[in-house]
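Below are the structure tokens for one structure; questions will follow.
Missing here: one protein chain of the complex. Every other protein chain is in place.
Moving on to chain A:
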Amino acid sequence: MQRLTNDDPESWLNAISIWKNLLELDAKKVKLSQKNANPLKRKVGENDIIAKKLKTEQMQEIQENKECQLEKQIEEETLEQGNFTTKRDKSQEELQNDVVEAVGTHNQNDLTFRVSCRCSGAIARTFTAQEVGRVIGIALTKQFGWKADLRNPNLEIFIHLSDIYSVVGIPVFRVPLASRAYIKTAGLRSTIAWAMASLAEIKAGAVVLDPMCGLGTILLEAAKEWPDVYYVGADVSDSQLLGACDNLKAAGLKDKIELLKVSVIELPLPSESVDIIISDIPFGKKFKLGKDIKHIIQEMERVLRVGGTIVLLLSEDHHRRLKGCEESSVPLNSKGSRTDKPGSTECLNPEGKAAISEPASSSLAASNQERLDRMPPFGSLVPVERYRVSLGKTDALIYKYRKLHSPGQ
């Protein structure tokens, strides 16, 4: 571990300077949000800052990735792959100059740091977290001359060692990734909402519907990211709609998102009038599963235009009901890596995701066809992708469908 720390000081320094840059942006953001209450999400350059888990070839070799990432990101929204979008208003650029002074760039040598470690798996029996932390800490002090400060360090370094990977990260934010200045009352965790919206292939000029919008979290995230779009949210509950209304006002998105008091089983919309549907299907017990969920998806299918996409967040229960026996045969990784759905219509997937080679899937395709036939309520909806995500205490699944043709054709 010492060797790994010392052999590659360059990448440590690179990571630190990126971290500093992000913090400067962060400081600007903090100042600005005090003035404008206008939040920013971050987009960090492609290669450097990607949250990845590497599978090591040999268990002995531990490859260290020195990246900036959010501490909680490791556990939670791995789906997002560490992409955050930075947005700045032009009007805020003037303020930036003042803030650059205020931030006070740290001299590299003056950094104080703290190393926090987590060990899991077989490694945990060999080392304790404190030992690892100490080894790394001493190596860093020797290498860079930084001082350790356990109470209030400038720099926090998180290390997570498990049997398959080691991750070294420097948290950029001190608050959870999902916190949003512009959402007054959050329903669904914002990171999941954003992830769903980004799967939905929202394009300018689209009509996007969330027929069970609740407090409107999904629409808020989508509207912030893809503004040239017509968003409609619907819910049956007055209190939820009021909450959504408040959220829209607080976020300044009242003009972008329209609300309706409408039931998802009876959408007052003409057939094939909506381009995209994104929804978090309520997990609660008051909601009858089984029959109702099929009706819901049927109604969604009706209003969706051909070629449109549906992205749904389903609980384990929903998933089990809908998929029946298919679930046991498709392996799912627990940390949100993509499960290749055998035989799924790769040719329709515009993003050209990891394709299963055609010959290999022929036998799978046959069995998958069988499974698809067992899902009559979906009619012309073709499954495209599926992800397992963690909502903290529970897991859920994000399903993406595309409508191929009108039902009955």
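Throughout what follows, a residue touches a chain if its C-beta (ideal position, glycine included) is under 8 Å from a C-beta of that chain, and two chains touch if they have at least 3 such contacts; residues count from 1.
Please note the rule applied: contacts and distances are computed from a predicted model.
**Q** UniProt names the one chain left off this complex as which of "Multifunctional methyltransferase subunit TRM112-like protein", "NEDD8-activating enzyme E1 catalytic subunit", "Telomere length regulation protein TEL2 homolog" or "superoxide dismutase"?
**A** "Multifunctional methyltransferase subunit TRM112-like protein"
**Q** From the list A:L13, A:V135, A:A148 or A:L260, which touches the chain that is not on show?
**A** Here the residue in touch with the unshown chain is A:L260.
**Q** Touching the left-out chain: which of A:I157, A:V232 or A:A251?
**A** Here the residue in touch with the unshown chain is A:V232.
**Q** Could you tell me which of A:I138, A:C245, A:L391 or A:L404 touches the chain that is not displayed?
**A** A:C245
**Q** Can you list, in ascending order, the chain A residues touching the missing chain?
**A** Residues of chain A in touch with the missing chain: 204-205, 207, 227-230, 232, 236, 241, 245, 255, 258-263, 265-270, 273.
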